[in-house]
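A short worksheet on the structure shown next.
Every protein chain but one is kept in place in this view of the complex.
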Amino acid sequence: MAMGSASTVPVVDVATAGLRASIDPAGHRPKEENMNSPNRLDLYRGMVRIRRYESRILQEYHADKKPAWDIGAGLIPGEMHLAAGQEPTAVGVCAHLEKGDAITAPHRPHHFALAHGVDMNAMTAEIYGRTTGLCRGKGGHMHLFDPGNHFSCSGIIAEGYPVACGQALAFKRRGTDRVAVAVAGEGAANQGAFHESLNLAALWNLPVVFVIEDNDWAISVPRSRSTATASNADRAAGYGIPGVRVEDNEVEVVFEAAGAAVERARSGEGPSLIEIHTLRLWGHFEGDAQAYRGADLETVDERDPIPRYATALLESGDLTEDRILTIAAEADAEVDAAIAFAVDSPVPAPEDALLSVFA
Amino acid sequence: MAMGSASTVPVVDVATAGLRASIDPAGHRPKEENMNSPNRLDLYRGMVRIRRYESRILQEYHADKKPAWDIGAGLIPGEMHLAAGQEPTAVGVCAHLEKGDAITAPHRPHHFALAHGVDMNAMTAEIYGRTTGLCRGKGGHMHLFDPGNHFSCSGIIAEGYPVACGQALAFKRRGTDRVAVAVAGEGAANQGAFHESLNLAALWNLPVVFVIEDNDWAISVPRSRSTATASNADRAAGYGIPGVRVEDNEVEVVFEAAGAAVERARSGEGPSLIEIHTLRLWGHFEGDAQAYRGADLETVDERDPIPRYATALLESGDLTEDRILTIAAEADAEVDAAIAFAVDSPVPAPEDALLSVFA
Amino acid sequence: MTVTEIPTRRITTAKAMAEAIALEMRADPDVFVMGEDVGPYGGIFGSTTDLFDEFGADRVIDTPISETGFIGAGIGAAIEGLRPVVELMFVDFYGVCMDQISNHMAKIHYESGGAVKVPMVLMAAAGAGYSDGAQHSQCLWGTFAHLPGIKVVVPSNPYDAKGLMTSAIRDDNPVLFLFHKGAQGLVWMKKNPRSIADVPEEAFTVAIGEAALAREGTDVTIVTLSLSVQHSLDVAEQLEAEGISVEIVDLRSLVPLDRDTVLDSVAKTGRLLVVDEDYESFGLTGEIAAVVAETDPTMLKKPLRRLAVPDVPIPYARTLEYGILPTREKIAAAVKDLMA
Partner (left out) sequence: MTVTEIPTRRITTAKAMAEAIALEMRADPDVFVMGEDVGPYGGIFGSTTDLFDEFGADRVIDTPISETGFIGAGIGAAIEGLRPVVELMFVDFYGVCMDQISNHMAKIHYESGGAVKVPMVLMAAAGAGYSDGAQHSQCLWGTFAHLPGIKVVVPSNPYDAKGLMTSAIRDDNPVLFLFHKGAQGLVWMKKNPRSIADVPEEAFTVAIGEAALAREGTDVTIVTLSLSVQHSLDVAEQLEAEGISVEIVDLRSLVPLDRDTVLDSVAKTGRLLVVDEDYESFGLTGEIAAVVAETDPTMLKKPLRRLAVPDVPIPYARTLEYGILPTREKIAAAVKDLMA
């Protein structure tokens, strides 16, 4: 890490947080509830759902690449960037979103897709390259498009930021109170598009929440060798917008910070930036041996946010051991079904590659 | 202007500043002298020299475009961006530079070229598109290259910033104490290249001085409609480097701020940013009717930094009415000679266009 | 080419573009304009003249010099169903925003398997001829036509400019609309009288993907576009007096490319000159050559001729610049060569 000290955000008082049922599968809740205390069980459930998904994709991705590991082989080919460890970011932010709000995610998109209500079956079928996929097999894991949920992602670093500004511009022009969330990694915050987007959103007072997932690494390059400031929140000041750095990879802390930012955007007060110090539990992409990671790798498991949150909820009485098992089982069942759906879906015909260049 | 308040820089005590002779035509002086009090007569002379040059180019540019004004016609064709009013920036900064230091200038480059010692004859011949020009007529007014003085410019907004970083990187790798100065307008500070360069220079501790000339306008777009912060100095903080905004278009104030930044770079302490609130005395380019400029245009002449500086120097006794005339006459003579040199030089043969694609 | 029943007036290409945009803005509140100096200034090359006065700052939006930012914002707005008309001031500046153009604007529809549409117009000025140097004088249409997912149109006259702009705005796909500065009919730039012409007042379309036979002839086919159409027409008139009959195909669109019109003309004349102000190699002239050579090379009575910028950056000095541009003199000489 470079110079400067990170901003801190008070941890919400977990004892006073109540439990409420979610109203849609993605965990979106009515606006009036969102900004208040979190539904802790929903947050936990949302994280577990993502983790079970990523773990299973991990397993399936590698399953048929043996004995000679070939990136292009198997039922799931291509690059695979999994978000294990970063669940607090997606779940904490998306808990404040409603259907109709937009997200542009980067190359590591699954957690935000799931947390924002993208259909797990269609998403999985896309990752398997099937005709039932979100994009009929044309997009793949880095290019998931779900216009119904205003969700998209892009494999080009930081280039989802400008697109989110445009979605926010459309929301604003149409007089809605929709919000656009733009997500990128800490490595991406050194790309020109980041700067241009923050200035544009600030200048035009657009309802955007810029989220930076700081997982310490951009592939093999540590933050200290990519970023001249310890907190991108410092950069927000250069655009006259609020910037906050969430130092803890805890879903409730993220929830709190995101609530303020989403509320600000939704009420027409303009954009904000949230940098969340999160954790890349696994390699940058699958197949990454992480030799460069050194000692950082040794403590990774201890820093896993999900067991830690489970422990806290057990202690506070919000969760029981039984419930933990049920939640995991429910998630597994959903994931199993999605994988089965994908595997059973047809593979596209080669000649379909010629379709959809133009509308 | 948007939110926030500008940083201020103390005006140097003009009464204590002595007069010294310059040691080379560009006004470069030995290092040990540069950082101290300014040679006020040199500063004045440098500004007048630029102004006489720009005024004469203005006149020559329009002279043979009558009666029907045609941008491509006449002895000087093409776009023409003149820097009248912005002399304090170039002169104040370049007074600290030595032969061997580098500058990357933008589309409005003449003042920095002249202040940094680019040969007026060769530069003028280039603007006239002659074989004796700096670039044998291939470059033109936005593409002046003088490797001897490590001077270059580019017509693409902010894209000189990364190149200056690379020159600074070379200086540093070679173990010299050379400095690179990157110049751009306030409009350019919203381009991605600005951001990437500041981060890179800060991260690698490069000897760069980033200069922003804030002349309130980017063609017809006022700063308030381009920039979400009142001072780009605020942005420097996002890279952990010093940023200063010089609110007054006064050469000695610029000199003072630039001295600190150049000294910092030269001594290996890394980059800084200086934003100078300067004045675009004329149109964005020649032919610009400036209808968009409104009331701002009315006070332009009062804000001309050169008469104001002359008055101050007359009052302080550093300058006499006689001296003013001599300095103007000397400048005119030099400019006359340069224009004569250009006009008398040969026009390139059409087939020479095929040369120099590759070395 | 003009539709004579409808009231027309002589207007410039620039005015024709602005008029097409205004008509679509009146008809559809989702159409809006963004770009540098498109507001009170009216566009550096006049493409948005008077729009600000009529539609105000909310629909004619001056942007910061953040092309990645605002072109990306155009894409985002288009995804949400608006119909942005975004100006990149000079096509030469594509390099600061090419990712949004080629990896996003061009690909989102395809990547989404057709689920997402990007109904957006990106317009940009192109072309040389007034000593604006290597970074402000390029055409680059070959660069964009190479990349799948973007329709590319390049009008040569006011009528087509209006009709193609209307089509572009109504198209559900991203359309790159390149206009040659020298064909805009600007008061401050040397121009061919063909840059001012009769154009109907009301809205009309010119179909994207259809070339025009700008002139019929029997001896030589010139396939070209943009300002070079104007030059070629001048040359054809001059050569007619010398007994050479020149047919001119004005491509108007590069994507989709109207191969049939090209092939029909070459089949008729057997002699092909491709005139292009873009760089010669790996561009338009090659594509036209391939269209012929993969169809039937025996159509060519003689080797085809390419007249384009000979793979050098555009130099500044007038003699150098005209040394590499496809001027009337060079077009005429190439036609005569083909007839020799």
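The chains carry the letters A, B and C, assigned in the order they are written, with residues numbered from 1 in each.
The rule we apply is simple: a contact is a pair of C-beta atoms (placed from the backbone, for glycine too) under 8 Å apart; a residue touches a chain by one contact, two chains touch by 3 or more.
Predicted model, so just to flag it, every value in this text is computed and none were measured.
S.K.: Just to confirm, in the complete assembly, which displayed chains does the hidden chain contact?
M.R.: Across the whole assembly, the hidden chain touches A, B, C.
S.K.: Of B:73, B:105, B:120 or B:156, which sits in contact with the chain we cannot see?
M.R.: In the full complex, the listed residue that touches the missing chain is B:156.
S.K.: Based on the whole complex, identify which of B:39, B:86, B:167 or B:215 touches the chain you can't see.
M.R.: Touches the omitted chain: B:167.
S.K.: Out of B:49, B:65, B:108 or B:143, which is the one that touches the chain we can't see?
M.R.: The missing chain is touched by B:143.
S.K.: Touching the hidden chain in the complete assembly: which of A:71, A:237 or A:359 does that?
M.R.: A:71
S.K.: Using the document's contact rule, name the residues of chain C that touch the chain not shown here.
M.R.: So the residues of chain C touching the unseen chain are 68, 92-103, 106-107, 110-111, 133-135, 142-143, 145-149, 254-255, 257, 278-279, 281-290, 292-298, 300, 303-306, 311-313, 315.
S.K.: Give me the chain A residues in contact with the hidden chain, please.
M.R.: 69-73, 77-79, 126, 129-130, 133, 135, 137-143, 154-159, 187-188, 190-193, 218-221, 225-227, 287, 291-292, 347-354, 357
S.K.: I need the residue numbers on chain B that touch the omitted chain, in ascending order.
M.R.: Residues of chain B in touch with the missing chain: 102, 104, 133-139, 143, 145-147, 150, 152, 154, 156, 159, 161-171, 173-174, 180, 192-193, 196-197, 199-200, 203, 355-359.
In the analysis below, only the chains that are shown with their structure count from here on.
S.K.: Would you kindly tell me how far, in whole Å, the mean C-alpha position of chain C lies from that of chain A?
M.R.: Inter-chain centre distance comes to 41 Å.
S.K.: Cα centroid separation between chain A and chain B, in whole Å?
M.R.: The mean C-alpha positions of chain A and chain B differ by 46 Å.
S.K.: For chain B, which residues are shared contacts with two or more other chains?
M.R.: Residues 190-193, 225-227.
S.K.: Please output the residue numbers of chain C that touch at least 2 other chains, ranges allowed.
M.R.: 63-64, 66, 68-69, 96, in rising order.
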